[in-house]
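To start, I am sharing the structure in question, which I have written as structure tokens.
For this depiction, one protein chain was excluded, whereas all remaining protein chains were kept in their positions.
Up next is subunit A:
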Amino acid sequence: MKSFIPREVETLWTLFTAPAVWALHFLVCYVAAAIYCAKPGFLGLGFLDLRWLLGGLTFIALAFIVLAGYLAWRQWGFGSGDPPHDEPTRDDRKLFQGFATLLLCGLSFVAVIYTAIPLIFLAECQS
């Protein structure tokens, strides 16, 4: 059976995966809430629907970050070596990339949760 986990790729872009997920999640939460509050009843949704939708989105975003974190952990050799990863070799460069990506996944995970907290505590559009 073919694994659904992507193969390892050599690029700088993977470093930015988790923060990009945070940015998308943040943008969708902001835009959805802004439209909901500016146009009450848009698409026939209530605040509870909005909460569930954004809650679901938060779950997907977190799951995606966990997946990215797993890939980063794999690139980091599952933690087999400790930083600083400063040797002039391709291996150390990959370990560094993996570790830095993993750290960014952690930060992004926390930041996505931060963004979602208002959805728990605020129940209306009051301005």
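Simple rule for what comes next: a contact is a pair of C-beta atoms (placed from the backbone, for glycine too) under 8 Å apart; a residue touches a chain by one contact, two chains touch by 3 or more; residues count from 1.
Following the convention adopted for this analysis, contacts and distances are computed from a predicted model.
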item	value
Which of "cytochrome-c oxidase", "RNA polymerase sigma factor, sigma-70 family", "ABC transporter ATP-binding protein" or "Long-chain acyl-CoA synthetase" matches, in UniProt, the chain that is not displayed	"cytochrome-c oxidase"
Which of A:30, A:59 or A:78 contacts the chain that the document leaves out	A:30
Chain not shown, touching residues in subunit A	10-12, 15-16, 19-20, 22-23, 26, 29-30, 33-35, 37-39, 83-86, 88, 90, 92-93, 95-97, 99-100, 103-104, 107-108, 110-111, 114-115, 117-119, 121-122, 124-127
